[in-house]
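Of the protein chains in this complex, one is absent; all others appear in place.
== subunit A ==
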Amino acid sequence: MKDIEELQFPDDVRYSKDHEWARPEGDLFVVGISDYAQDQLGDIVFVELPETGRELQQNEEFGSVESVKAVSELFAPLAGTVMEVNGALDDAPEKVNQEPYSDGWMMKIKPADKADFEALMDRDAYLAMLKG
């Protein structure tokens, strides 16, 4: 297990208590899982993502990541409509381990209410939660 200090927590995203992140991109928000989350899972072998067009409630399950023999469920950090998912993860799920904040992104959401984003944790609040 890596120390928290060895993990990356960029400050241009906000974090949920279930270890997802969201980053504004035009009118949309890009969503993925944090470096802490991927480190907990070990080598990811499969990523299950939602259909585009699906309406998600905040904290609703939207998919899962499977490391060998372990399924971890994913929860939407904000409510909205799924506009795009990262199809590259079908063939290269390891991108979530390698680049959780860039190539390992999971979906783009058109938010129902942008205020959901402001209510997520910033880097410092998320780090404080991880350090308990």
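Rule of thumb we're sticking to: contacts are C-beta pairs under 8 Å (C-beta built on N, C-alpha and C of every residue); 3 or more make two chains touch, one makes a residue touch a chain; residues count from 1.
Quick note on the criterion: contacts and distances are computed from a predicted model.
Per its UniProt record, the hidden chain corresponds to "Octanoyltransferase" from the list "Uptake hydrogenase small subunit", "Octanoyltransferase", "ABC transporter permease" or "NitT/TauT family transport system ATP-binding protein".
Of the listed positions A:Glu48, A:Glu84 or A:Asp122, the one in contact with the omitted chain in the full complex is A:Glu48. When the omitted chain is restored, the residue from A:Ala70, A:Ala88 or A:Ala119 that touches it is A:Ala70. In the full complex, subunit A contacts the hidden chain through residues 1, 18, 39-43, 46, 48, 64, 66-73, 75, 132.
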